[in-house]
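Structure incoming, see below.
A single protein chain has been omitted from the complex, and every remaining protein chain is retained in its original position.
As written, the chain order gives the labels A, B and C, with residue 1 at the start of each chain.
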Amino acid sequence: MSKLKTLRGVIAYPITPFDAEEKVDIGLFKKLTGRLVTSGSHAIAPLGSTGVLPYLNDQEKEAVVEATVEVVAGRVPIVVGVSNLTTERTVYHARFAEKAGAAAVMIIPMSYWKLTDDEIFAHYRKVAEAISVPIMAYNNPATGGIDMSPALLKRLLEIPNVTMIKESTGDVQRMHYLRRALGEEVAFFNGSNPLALAAFSAGAVGWCTAAPNLIPELNLALYNAIQANDLTNARAIFYRQQELLEFITSKGLPRTVAAGLEILGMEAGGLRNPLAPLAAVEIARLEGLLAEVAPFAAQH
Amino acid sequence: MSKLKTLRGVIAYPITPFDAEEKVDIGLFKKLTGRLVTSGSHAIAPLGSTGVLPYLNDQEKEAVVEATVEVVAGRVPIVVGVSNLTTERTVYHARFAEKAGAAAVMIIPMSYWKLTDDEIFAHYRKVAEAISVPIMAYNNPATGGIDMSPALLKRLLEIPNVTMIKESTGDVQRMHYLRRALGEEVAFFNGSNPLALAAFSAGAVGWCTAAPNLIPELNLALYNAIQANDLTNARAIFYRQQELLEFITSKGLPRTVAAGLEILGMEAGGLRNPLAPLAAVEIARLEGLLAEVAPFAAQH
Amino acid sequence: MSKLKTLRGVIAYPITPFDAEEKVDIGLFKKLTGRLVTSGSHAIAPLGSTGVLPYLNDQEKEAVVEATVEVVAGRVPIVVGVSNLTTERTVYHARFAEKAGAAAVMIIPMSYWKLTDDEIFAHYRKVAEAISVPIMAYNNPATGGIDMSPALLKRLLEIPNVTMIKESTGDVQRMHYLRRALGEEVAFFNGSNPLALAAFSAGAVGWCTAAPNLIPELNLALYNAIQANDLTNARAIFYRQQELLEFITSKGLPRTVAAGLEILGMEAGGLRNPLAPLAAVEIARLEGLLAEVAPFAAQH
Partner (left out) sequence: MSKLKTLRGVIAYPITPFDAEEKVDIGLFKKLTGRLVTSGSHAIAPLGSTGVLPYLNDQEKEAVVEATVEVVAGRVPIVVGVSNLTTERTVYHARFAEKAGAAAVMIIPMSYWKLTDDEIFAHYRKVAEAISVPIMAYNNPATGGIDMSPALLKRLLEIPNVTMIKESTGDVQRMHYLRRALGEEVAFFNGSNPLALAAFSAGAVGWCTAAPNLIPELNLALYNAIQANDLTNARAIFYRQQELLEFITSKGLPRTVAAGLEILGMEAGGLRNPLAPLAAVEIARLEGLLAEVAPFAAQH
């Protein structure tokens, strides 16, 4: 797991672009993902919520993983989302990711029927036993439908290769609990964009975010200010991007990142139904927010 | 849509049983589903939440639909669950169900990313345009992750073949709103077991439930007492089954129905991971509840 | 407690009217309360939430109790609200009510600091030991700030003269639990207007409501239909008033009852700040709702 020692900082989540027939556009995906590496992200995480993992079939997921490995080309670690409703399919995709070269896999316990804590634990254990790379346990009730308690997250860490926790509830108290309960040895990551400052203040080692698709300079500047122990500067940098972070999160990352890329002059592809593009009024709002941050982005 | 005029009463939901290799056990499914018909259910609804629809792959879903049609053999209407995260797959399965002989399809807007009202409306519209049978719009935020407001449900009824609503939030106020807003022409169904009495009192035309797998006599007796305008009797019959209804709902229908069938001496098959059997203490509790209702069940 | 055997049916809650100097207008209060008796209410409950109990000082509360006793003149039982943040003041007002002639007192555990179950139990016990009349334990987190669990409500009934429960959460499941856990010996009352039909269906013996200030005929007709075991008719009568019940509850009973009385041509007095009259648009809406029910009210 030596590679993972260095997993920290800004973990960037690419979108999965679709063509006019709603097929995955692998060429465009590689272009967008390559940009995330060259703009300075510390790691790349395909097939996250931003990458609309659950809307893809098995073949599409595999193609995205292979494309990521190819375009990243070893420059930064890759963390692949492999979550699935059934344990069997989760094991399958975790193995595929490991073989393809992922440094780690990320798993959110997807729900239709609410799972018990024991079911969730067994799910992670079975996947963990099938692979050798580390697992990032990901809690996000807003998308996955299950809210793993801090106590359950702590229990998951008893599984040897569950070594990282990504918290996206946006509740800073949980981060306090995790930090206190787990000590400084276990890495916890923040997955809630509007909580970026509070999470770093609480001791998060990394920020899992789709924002570098649009404002990589500001995202990295926030992390660097924290690393420099300069809270005054970190706060100033955070407030420059806070409204934008809140907007892109609240309106849905696949929609807002796609719209934002178009606004910034880049090709972004389409969405897969039932997901639909932002409404005109929302696009106008996003244009305003991006225009506001442009000068600050340039200066970093 | 003439067949649907008569869709009312107790709509029974079969479980989907699995064998030791976690494959769907079609033979056992047919046996269990046949029992639901012979015990008096007014309609059969395969591939609902109880039937663990989202945990099945396309081939498995198709096999379950075909098996249902075969075993029901036209004795009662069949309502097939065809929900899927993507619109394309939902259309695919809705068409399959129609061709196979379903009287109607049931659709819950499954969510990973929260959908906007416009996205949900477009999703239903696209499916509706692809088929001729009526659609039951199904609201159940506890499983599907999206809570459709009464106003949105009303809007969905503008689509010609969306003709039925199934409400499973357990909020009787929504039923009041629906009844008042929609009038008596649109059929609304209750999908929350512990709300059965309140929903029938509020004017629900049917009860979508997995309970007939275990206590069909009591379920039907409640409906018959309501039809006879005998509230005093309906109340007495409801309280006999209320604790059991609450238990099977709160612990997860696939788990509790499977356990209950075994307790009653029937083969129930296994679950698919990550879903796991009830704990021993829960099974004991279920045994107690089933023993309590047994004499009443016998008398109806 | 013999008088209480007969406490059931429609328990009417008068408002407390204020004059131009925000003083309690006792003359008007008597007039409004007398009307509630003559229009057929089965009991009168001054100093409830509708009567803005917590906004009155000790002298005002005592004057309201005495005025109620005088105007009711033994025709129906009186249930006096005596809730207070401190136990000492609650005991004081409970004793006052008993001496003045109340058949029962109603107590909601008012909260600033959330109380533990043991604190709530001790609070009721101390008041109960200081009086001889029965106590109606009242649960309404929306106003009182504390949500007493069904288990706590059950425990309160261990106190000899806590004999009635009023549930205002609007959650019909709690009524099911209470009915099942307490049996038919303990009387439970519904305090949520929009839940009137569901609560009666579930077995509530009475309806605590401010609605008889505006539509006594419809309120009583619902109760009578339930008594006649005629659910079909009860449902029809309920739907006639359901939208009005929902409106007056959601906009705040002191405001909506005052506005409604004025619309119906009766003097209603003013409110005490910070409570303010309904906005014009809300008054117009209430006019519409009252006009709709007028023909039905006349026919009952």
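Definition applied: a residue touches a chain if its C-beta (ideal position, glycine included) is under 8 Å from a C-beta of that chain, and two chains touch if they have at least 3 such contacts.
Note that the structure is predicted; figures quoted are calculated from it, not measured.
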item: Neighbouring displayed chains - absent chain, whole complex; value: A, C
item: Touching residue (missing chain; options A:38, A:59, A:132 or A:232); value: A:232
item: Omitted-chain contact residue, chosen from A:141, A:203 or A:277; value: A:203
item: Contact residue for the chain not shown (choose from C:59, C:132 or C:273); value: C:273
item: Where the missing chain touches chain C, by residue; value: 22, 49, 52-55, 85-88, 109-116, 118-120, 122-123, 126, 142-145, 252-255, 272-276, 279
item: Positions on chain A contacted by the hidden chain, ascending; value: 170, 172-173, 176, 179-180, 194-195, 197-198, 201-203, 226, 229-232, 234-235, 239, 242-243, 246
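Keep in mind that, in the parts below, only the chains that are shown with their structure count from here on.
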item: Rounded Å distance between chain A and chain B, as computed from the means of their C-alpha atoms; value: 35
item: For chain B paired with chain C, centre-to-centre distance based on mean C-alpha positions, whole Å; value: 38
item: Interchain centroid distance [CA atoms averaged], chain A/chain C, Å; value: 52
item: Multi-chain contact sites of chain A, meaning residues that touch two or more partners; value: none
